Every structure is written in C-alpha cells, then in structure tokens.
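Excluded from the complex is one protein chain; the other protein chains are retained at their positions.
Now for chain A:
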Amino acid sequence: MLFKALLLVLAIIQISAEEYDTAILPEAYIDAAERSTHTNNWAVLVDASRFWFNYRHVANVLSIYRSVKRLGIPDSQIILMIADDMACNARNPRPGQVYNNANQHINVYGDDVEVDYRGYEVTVENFVRLLTGRTQNGTARSKKLLSDAGSNVLIYLTGHGGDGFLKFQDSEEITSQELADGIQQMWEKKRYNELFFMVDTCQAASLYEKFISPNVLAVASSLVGEDSLSHHVDPSIGVYMIDRYTYYALEFLEKVQPFSKRTIGEFLQVCPKRVCISTVGVRKDLYRRDPMKVPIIDFFGAIRPTRVSTGRINVTLANEEDFTDVAHIQPKKQFKIVVQPQFIAKINK
C-alpha cells in the first residue's frame, strides 16, 4: 500500500514536472524561431546621383557606411557605390570632409573610406550585375557581392527617384521591376538569408512594390506621390547637407553600440511624419520575423562566429633547430642606392 502511494506521489511529481516543461517549451521554441540564423553580414550602399548640388546624397550614403562600419561589418563585406566625389570636390571648403550637418557635428567621410564603384562606374548595369553576381570577367573580388545562404544583406539606395524608378547618374534609371528581379535571382541562388532594403528618395515606396522574394524587409523614406525632403542647408557650402530620413536614421544609429539590444522595429520608427514631413513606408509582408524582436545589429552589425580552439595535431616533422638554422634563411639581397643628380649643376656653372 505504502509502495503504491509512493508510486502515485512519484507519478504526480512526474506529471507536474512535465507540465512545467511544456509551459516552458513554447516560449523557448518561439525564441529559437525568432532568432536569426545568419552567419555573416553584407551591405550594399549606393549613391546614384552626381554633381555638387547632390552633396546630400553622398552624405546620406556615407552616414550609413559609417554606421555599418562602426558596428562591425568589415570593408571587404561592404560594397560602396558613390557616383561623385564630394570630399575632394573643388567647391568643398573643407577638403576631405563630408558633414551631416551645418555645425560639422559628424564627419561622415571619416578617415578610411573604401569606395568600390565610383563616378561613372555607378551604373544600373553594374548595380544589377552586382546583385545577380553576374559580374564581367576580371572584376576584382572586392567589387563582388559574395554573399551566401547565411548572409544578411543590407541594401541602401539614395538618389533622385520617381514612381517606379531611381535615376542613376543623369542618364539612366533602374526600375522597380529590375530591382525585384535582381533580388529574386539572389533568392533563387540562395545568396541571402534575410534582406533589409532601405531607400531614401522621392516616391521611394514605389521601388519595393514589386518585390516577391521571401525574407525581405523594406523601408522607404516616402510613399508613392510624396517627395522626400532634405534636412537643412549649410550656407557656407551653399547646398543641402543631408536628407531628412537619413539624418534621423543616423541620429538613431549613432546611439547603437555593437552589442546593443535596439531592434529593427525601433529603427523603422526613427522618422515620424512631423520631422520627416514625408510618410515613411514599410513593407513587412515578405518578412517572417517580428521586427520588434529583431536586433538592429542583425543587419547593421556583423557577428563573426568565433570559437576558441585549443586542440593540436601531435605531429613533429622536424627538429626545432632545423627551422632556426640560419643556413635556411636566405640573406636579404644587398642593394645599393644610387642617387642621380636631378639638376646638372655643371652646365649652369
């Protein structure tokens, strides 16, 4: 009898323990499902317009460049396309510097900018080749988007746009269909895990309308029929400094640190209508996760998976002395420097 009672007690404990387990499970499961499965990060940042009066577009793209670099995406995984060189423009009173506001608060040009496509290389063709991976033979490795199935890709576009297109340079434009096709081809070849598409241009929302690929989250500075506005003029250079949307985006990103808990959901609300004047458009229907639970560093930072490994393979193929033996080390070739006189003084005499 006592034994039976004991069994019963045990069974009850068992059941309650199981209940406890199942109560815990769903949340853990949801958590796991919400966590990103990416293994690396890429960023494609494009400024599509040139000429001095478009200073603000260069400042836009450099703002995002500065942020992703600060948050840890290495230069080898950032493709920067800038159609014009504002830092070294003859009209720039502060050579080598590009600022995001008239008070010269942040020099977005920074110390170290690696531009992958510059000037007339910024074309629709090159951009689509970059997205689809169909680069021409001889394209340098640093100019390719070498993402894989584990890559989270950030695409940022800025320039002058209209309903369904974005103008490149002053001669051509990319249509929303071409963009959607390019991204679909990336998806088909498993070249991204998740994609965050950001665009700051007039009627920006029209650019993401045709997307059909899964796992794409898109944000645009203005809806169709709206203009995106610039933030302010710097009287000393005579042009607009930066666009409103990117200005507030940078303001937000400056507060983000590499291990920050800030989410993409918060980032999507950086520019409410009262400050942006245009309405920020967001497209979430292709995106699987809840943006409020996605850390912003899933797209703007880079987490390289590292793992301490202290194993060794116990093979010894030579004595230590063999390597330190001076005979093996080839002596540096001696060379003599001859300084040729630049001006022949003798003739002058």
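Keep this in mind: contacts are C-beta pairs under 8 Å (C-beta built on N, C-alpha and C of every residue); 3 or more make two chains touch, one makes a residue touch a chain; residues count from 1.
Throughout what follows, contacts and distances are computed from a predicted model.
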> Between "Small ribosomal subunit protein mS29", "GPI transamidase component PIG-S", "Anterior pharynx defective 1" or "Trafficking protein particle complex 3", which matches the UniProt record of the unshown chain?
Replying inline: "GPI transamidase component PIG-S"
>> Looking at the full complex, which residue from A:136, A:171, A:236 or A:334 touches the chain that isn't shown here?
In response: A:136
> So which of A:193, A:228 or A:246 would be touching the chain we can't see?
Replying inline: A:193
> Any idea which of A:47, A:84, A:181 or A:200 touches the chain not displayed?
Replying inline: A:181
> In the full complex, which residues of chain A touch the absent chain?
Replying inline: 33, 37-39, 72-76, 124-125, 128-129, 132-137, 140-142, 146, 148-150, 178, 181, 185, 188-190, 193, 258-259, 302-318, 320, 323-324, 328-329
